[in-house]
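Only one protein chain is missing; all other protein chains are in place.
Moving on, here comes chain A:
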């Protein structure tokens, strides 16, 4: 599946130089060649002709998503998760190494919409995509919607609620096939989403973006006095390839403290291997991410 192409840098007599591309209402991008992406075959290099191309609308959305995943992870607060509302403005620069810097402003909504409450947040961010290498570099600032104390209070309430859940948790997947999440298990979903935000931030590129589809298993749920220790497998849905990626995530969380996350995602299958979505076996985490 060929991802959207980045416009090529201008190539003049002086040699290639970075192109500065401004936001425009029209979206245009070529379909020549296929860039390296998980499930796609290799292809020929594309030909010039995109120098004056407008920015694909998708790029700003990608940047906003990456920025928001990162923001949610750093905030470390399952009761204050935000989602993208709209991109207001943005501009991008592509360098000869095909790395892409995006500056943008976007609005956000509460992840768990409270009835009647419409508190749009606003963020400005600088996102640096490293030509499909993971971990886009992110600088993001958002308007403060909830006071820090109030947020910590809500987190602490969530924490107390979680501690009351009977272990081992008698649950297979969240949500179930019919999209239902038992209200008592909602905090688990929110905490899992927080952990997944770290993973999704790291994996988002100019072309790939993710949603958390389902918690497919809860491997361990330990609540101590000073932390929730949560080991679970989540299914991420990558949109442009439509692939489902199982990721084993292990997080440690306490209200007010930075979130600690370890994870390992299954590699996408090659033609010789069976489809990953068939097996769903979790892999023991071998990487230490930010513990």
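Structural remarks
Definition applied: a residue touches a chain if its C-beta (ideal position, glycine included) is under 8 Å from a C-beta of that chain, and two chains touch if they have at least 3 such contacts; residues count from 1.
Everything below uses one rule, namely that contacts and distances are computed from a predicted model.
For the chain that does not appear here, its UniProt entry gives the protein name "Carboxypeptidase A1", which is one of "Carboxypeptidase A1", "HBAD protein", "Metaxin-2" or "Signal recognition particle 9 kDa protein".
The residue from A:88, A:213 or A:227 that touches the chain not shown here is A:213. The chain omitted from view is touched by exactly one of A:74, A:91 or A:237, namely A:237. Residue positions on chain A in contact with the hidden chain: 1-4, 27-31, 34, 39-41, 56-57, 83, 111, 173, 175, 177-181, 211, 213-214, 235, 237, 239-244, 269-271, 273-278, 280, in rising order.
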